[in-house]
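Heads up, one of the protein chains got dropped from this complex, but the rest are sitting where they should.
What follows is subunit A.
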């Protein structure tokens, strides 16, 4: 196999992909060990999903009631107070959702630090192995901003020469994202949509 790889001009690209894939699996395993299997993470995730479903149901209900109220404007059977109470309920659920998202982000800090350390070591290893040479040939000339990464450390002016950094970046994003999706470790969409994070902006609706 080594001879087959060496016969290929850009056989190093397969090595980069293999190491990136193995690193992605290792990082997900570390994340699973440190955070995904804990009760705290699972309960936070369930809370976020529950609040998200509740919020979606409330939004759907309020849109239906507003369209119904518009159609039957003569009858004033629905007092104005109920709509304000519904809005307050939605605000409360949204706040709970943001709080849960923030706690989830905080809970993932520990594994995030370990994963970052692993990625740093692997990147250093790859850099030492493949520095200064093109590991692949790009089938297009990237824009100058991307060329800073794709042509990093490579002699010459051919923009289609691909450095390890760019290939590693492509591998990391594509493999890790899909691995997380496949194993169910992807963060809840509601957490990302809530936009809480560790340092949320102050809620302008709260006086």
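Everything below uses one rule, namely that contacts are C-beta pairs under 8 Å (C-beta built on N, C-alpha and C of every residue); 3 or more make two chains touch, one makes a residue touch a chain; residues count from 1.
In the analysis below, contacts and distances are computed from a predicted model.
Trainee: So which of "Centromere protein L", "Rab-like protein 3", "Rab5-interacting protein" or "Proteasome subunit beta" is the UniProt name of the chain that got left out?
Mentor: Choosing among "Centromere protein L", "Rab-like protein 3", "Rab5-interacting protein" or "Proteasome subunit beta", the correct UniProt name is "Rab5-interacting protein".
Trainee: Which is it among A:14, A:107 or A:129 that touches the chain not included here?
Mentor: In the full complex, the listed residue that touches the missing chain is A:14.
Trainee: Which one touches the absent chain: A:27, A:100 or A:138?
Mentor: Going through A:27, A:100 or A:138 one by one, A:138 is the residue touching the chain not shown.
Trainee: In the complete complex, which positions of subunit A touch the hidden chain?
Mentor: 8-11, 13-14, 17, 49, 53, 56, 60, 136-142, 162, 167, 169-171, 173-174, 177-178, 181-184, 186, 189
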